[in-house]
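Missing here: one protein chain of the complex. Every other protein chain is in place.
Lettered A, B and C in written order, each chain numbered from 1.
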Amino acid sequence: MRKITMRTALMEALNEEMERDETTVLFGEDVGKFGGINAVTKGLYEKFGGTRVFDTPIAEPTIVAAAVGMAITGNARPIPELQFGDFVGIAFDEVFNKMGKWRFMHGGQMEMPVTLRLPIGIAGGAGPEHSQSPQALFMHGPGLQIVIPSTPYDAKGLLKTAIRDNNAVLFFEHKVLYDMKGEVPEDEYLIPFGKADIKKEGDDVTIIATALQVHTALDAAEELSAKGVEVEVIDPRTLAPLDMETILQSVKKTGRVLIVHEEPKTGGSGAEIAAQIQEQALFDLSAPIKRLGSPDVPIAQSIYLEPFYTPSKEQIVQAVDELMEY
Amino acid sequence: MRKITMRTALMEALNEEMERDETTVLFGEDVGKFGGINAVTKGLYEKFGGTRVFDTPIAEPTIVAAAVGMAITGNARPIPELQFGDFVGIAFDEVFNKMGKWRFMHGGQMEMPVTLRLPIGIAGGAGPEHSQSPQALFMHGPGLQIVIPSTPYDAKGLLKTAIRDNNAVLFFEHKVLYDMKGEVPEDEYLIPFGKADIKKEGDDVTIIATALQVHTALDAAEELSAKGVEVEVIDPRTLAPLDMETILQSVKKTGRVLIVHEEPKTGGSGAEIAAQIQEQALFDLSAPIKRLGSPDVPIAQSIYLEPFYTPSKEQIVQAVDELMEY
Amino acid sequence: MAKTYEKDIKLNDYSKEVLTDFYKTMAKIRKFDENLIRLMQEGKVSGFYHSGIGSEGLSAGSIRQNLRDEDYIFYNHRGCNQKIAKGVPLSKIYGDFLGTIEGTTRGLGAGIVHSADPARGVLGQAGTIGSQLGISVGTAYTSKLTGTDQVTVVYFGDGAASREMLHGSLNWAGLYKLPVIYICENNEYAISCHVSETHAVKENIADWAEGYGIPNCVVDGNDVLLMHEVVKEAVERAKRGEGPTFIEAQTFRHRGHFEGDPYDYVDVEVLQGWKDKKDPIKNFAAKLMLEKIVSEEDLESINAEIDSEIAEAIEKAESAPLPDPKRIYEGLFA
Partner (left out) sequence: MAKTYEKDIKLNDYSKEVLTDFYKTMAKIRKFDENLIRLMQEGKVSGFYHSGIGSEGLSAGSIRQNLRDEDYIFYNHRGCNQKIAKGVPLSKIYGDFLGTIEGTTRGLGAGIVHSADPARGVLGQAGTIGSQLGISVGTAYTSKLTGTDQVTVVYFGDGAASREMLHGSLNWAGLYKLPVIYICENNEYAISCHVSETHAVKENIADWAEGYGIPNCVVDGNDVLLMHEVVKEAVERAKRGEGPTFIEAQTFRHRGHFEGDPYDYVDVEVLQGWKDKKDPIKNFAAKLMLEKIVSEEDLESINAEIDSEIAEAIEKAESAPLPDPKRIYEGLFA
């Protein structure tokens, strides 16, 4: 099968969905003629014109608020982008309280078909306010779906689903993955929300990882496999809805769990996942659930210090070794 | 000992600390002549004058940003208020990324002596955007201390500590507690951060509760006690820093844990607390850690539906009963 | 500096029907409000209510005869004035206060904000005042996207105007020439603060719009016909594709910020002056009678009609059941 980068996969999804539905409208800072600072929206302005693809002022709350306004008319399907996912903090009220709650708080009368794209992650000296992974915050926000793909295949299928969905979607894209290649069929496919993907099967330890960390976990899995330890790597793909069924099935089998994410450890998505696992499968556990996240300090700008934030293969291997000691 | 309301206790703390340190400055919407919509700042404008106590425009990001600006000069100790804690979403970037991270990201050269007061909680038909309890979000934010008192005594001692502290503090006040009375000594005292308070001792089940839920838990404890079940009610008082030592000691004794908060269950502070307990004391547990939070849907405006959001005595009793079955 | 909108309006330029509609709308708004306050006093409605009494002219004049069902409004939190003028059934608004399933939220309750009636262009409201400033550029952009001539009218108080979002909104609206009509209901106070204590303006709030190249003016918001004319011009401008207009409509609230507010921060004489001399309903009624367009009996019969409409609405709203508690688990997702 052909291999394309995640950037291309995302671009194809946008292209196909914008072709399919003329009520889609895409906007954000430099997403038009320039094609986006991550070059994900290249060519769309030329193809769909300046009304459906437009550059906005630097005004994140207005970008998201406008998307909400478009969506609730029932006549538009907005696909806004924030240039860096970190900036979701600037538009937090619009995302958390408006996008997520507008439908419910008005009695369910309107729909919220917004797909907000958010590039995230540590990617080379971008510093404390351009490197964060803020997705966990939104697990606490009713009404928001959280998508976080790790491969070009997942990215394309999930983005298409997101755009067609009539509810709010936060679509997190790890910047390091834009250049990563993977197999993507030519034919159309969609990936449903709430369906975790088992990236590697194994009987000894369950690793739950998201975004870039799926790859780090797979690297570690190889090393561990050589030592005779077979880990199962589960990629939830969507944190809301969260596919606990797949996770619990794996835990039943392994009894040992490691959760890995780039978010700061405290209050990260791993907290909720760990809490749910012990709630539903305490007596299946042979060891405490371990969490690996980035340290609970802001991300330094220095590229020499960045490696101490991103969970590493070595850390994963060591954590699995520790789990195997139980 | 004299009994005063939490409102009076907070007012006393503000008064004493503003007298003590003339670099303190208090501001927010209607906090001046009007004395605050919860009447917590009554009399301060008259006493300390319009430069140190002032009404602001309705502009939450600017309120918090200005506090940050004041603090980093080293010449002011700001005590801003957001009229409803829910509005922290509007100023989210200023709180999460500026108040919390400014010191660190500039190499530790400045201090951040800000105490941001945030009234929270369901309190009678205020609806989805004036009833929330957003404190858990900030456990994921390095550099922020989270205070959430349940009694007038704690409120006064913690607020005084907060104001004197040279780091950022989010001070959450449950609106229903403003009128609740409790013993408060006349003499000055301070309560350190990171020290949980055991509100009731017991050997059977550990209940960890915050704010209003401490009282619901104590009510439930009485009923349970009559049935012969002795719960231990722990009030962390500060979620960051979090006193895991006290919690773990209790868990060692009881082996059964219930966490109760008014925050939506998913991604609430209970998730992190549960994750840490199982991390550090899995084999002390005789039952899965239970969490009681508000449902994962926006808060309805109807007072008839509000009771289905706030965890109730009955729910707590039932949860404890279930824990005792293990 | 913003100009004051003035126009020599002759009653004869309007049909009796239209003039009566303005009167009736204003009277209905006030009676709705008075009855709601009564229900609160009887303990049947709780929560906060921000009475809109005193500024009925602003809502009736701007909406009636100007907007169609397909035009969008974002009402503010002061009374239910704009919703009523836009035609949302009274029983549904009462239902939202009473928490019965007659409400637009089918039992979730809504207070002033969060009622919605999409079929009438009422797309709801945020609990955070001023947030509508951002959302309204989205609805207006949709008109551009789909090529319709739908306009969006957004209401907000003087206090809400100080929210940072105003800048983002005016910039978008001016830049993309969006069909938005900004109506700043300036009643001089935001809770306890006088506008002069919280706003830096050259002279008027409307001056803020000038820098964006957005046509703007100040208008007597208690003159229903003047409101009508100024908004009519703005609607026409918007439909011609010429973009937004910013209207600062001056008014005053007869009651406190919320029911229960001591309202002691306002000069008693100033308040009495507004009640005596600038009541939009009294003044309009007097004018209609002076020019013999209606008689006192006409007005009485209109009022009687409204009274029974309101009684029926309340009866309908009150007699509807409260929702099943499971209601809160419905409608989060489509």
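Keep this in mind: contacts are C-beta pairs under 8 Å (C-beta built on N, C-alpha and C of every residue); 3 or more make two chains touch, one makes a residue touch a chain.
Everything quoted here is computed from the prediction, not taken from an experiment.
Within the entire complex, contacts from the absent chain reach the displayed chains A, B, C.
Of the candidate positions C:73, C:126, C:209 or C:317, contact with the unshown chain belongs to C:209. Among B:36, B:57 or B:288, the one in contact with the hidden chain is B:57.
Only one residue from B:25, B:118, B:247 or B:319 touches the chain missing from this view: B:25. By the touch criterion stated above, the residues of chain C touching the omitted chain are 162-168, 170-175, 198-203, 207-214. With the whole complex as reference, residues 29-30, 33-34, 37, 55-59, 61-62, 86-87, 90, 124-130, 295, 297-298, 300-305, 308-309 of chain A touch the missing chain. In the full complex, chain B makes contact with the omitted chain through residues 23, 25, 51-52, 54, 56-57, 59, 61-62, 64-76, 78, 93-94, 97-98, 102-112, 142-143, 166-167.
Rule of thumb we're sticking to: only the chains that are shown with their structure count from here on.
If you compare B-C with A-C, the chain pair joined by more contacting C-beta pairs is A-C. If each chain is reduced to the centroid of its CA atoms, chain A and chain B end up 30 Å from each other. With centres defined as mean CA coordinates, chain C is found 41 Å away from chain A.
For chain B, the set of residues that touch two or more other chains comprises 86-87, 90, 127-129, 297-298, 301. Residues of chain C in contact with two or more other chains: 105, 108, 110, 114, 126-128, 164, 332.
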